[in-house]
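Only a portion of the chains appears, each positioned as in the full assembly.
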Amino acid sequence: MPVITIEGPQLSIEQKRELVQAVTESASNVMKMPKHSIIVMIKEIDRENVGVGGLLLSDKK
Amino acid sequence: MPVITIEGPQLSIEQKRELVQAVTESASNVMKMPKHSIIVMIKEIDRENVGVGGLLLSDKK
Amino acid sequence: MPVITIEGPQLSIEQKRELVQAVTESASNVMKMPKHSIIVMIKEIDRENVGVGGLLLSDKK
């Protein structure tokens, strides 16, 4: 614990490395908790499975 | 915000369009919030990954 | 199953009744599933615990 879940678009492995490193760093500093206790989970969600304003992202230009 | 997450079976793209549109409409009306602020995320979960009553759905007739 | 989670602002009990009824109706119709199988969970989140664009909602006018 803490557990940080990031739901967003498809990412490259390089982006995942960067994101996990940066978010863990921020959480560790702000929460004054050791990095090893921080879990980050990345959930890539297809545009076809996300709606904003009533429309699927995959249907938006 | 608000964020509405729908965890359920596999859906066709047409069903996803309908679901996102209808759920966004309901949330906007009831919560008195603009549709553009409402995010809907659809998470399709295989029957093999859902248990009800201690049994996997994929093991039920 | 399905499980629908609605994360948003504080709501009155009347709004909760309306939201659960409307969202269940939509999900049942679109997913062709019986209403009794549909679970809706409402999670009211304080403005102090939501950030949009890097700012807490409670810090926005």
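Letters are used for the chains, namely A, B and C, taken in the order the chains are written, and counting of residues starts over at 1 for each.
Keep this in mind: a residue touches a chain if its C-beta (ideal position, glycine included) is under 8 Å from a C-beta of that chain, and two chains touch if they have at least 3 such contacts.
Small disclaimer: the values here were computed from a predicted structure and weren't measured.
A.B. asks: So we've got 3 copies placed here, but how many does the whole thing have in this file?
C.D. replies: Result for the total copy count in the complex: 6.
Here is the rule we use: only the chains that are shown with their structure count from here on.
A.B. asks: In whole angstrom, how far does the Cα centroid of chain A sit from the Cα centroid of chain B?
C.D. replies: 20
A.B. asks: Using CA atom averages as chain centres, what separation in Å is found between chain B and chain C?
C.D. replies: Inter-chain centre distance comes to 11 Å.
A.B. asks: Where does chain B touch two or more other chains at once, residue-wise?
C.D. replies: 23
A.B. asks: Which residues, counting only chain B, touch chain A once they are in their complex?
C.D. replies: So the residues of chain B touching chain A come out as 13, 16-17, 20-21, 23-25, 28, 35-36, 38-44.
A.B. asks: Which residues of chain A touch chain B once you look at their complex with the stated criterion?
C.D. replies: These residues of chain A touch chain B: 7, 45, 48-56, 58-59.
A.B. asks: Would you pull the chain C residues touching chain B in the complex into a rising list?
C.D. replies: Checking each residue of chain C against chain B gives 1-9, 11, 15, 18-19, 22-23, 26-27, 29-31, 33, 45, 50, 52, 57.
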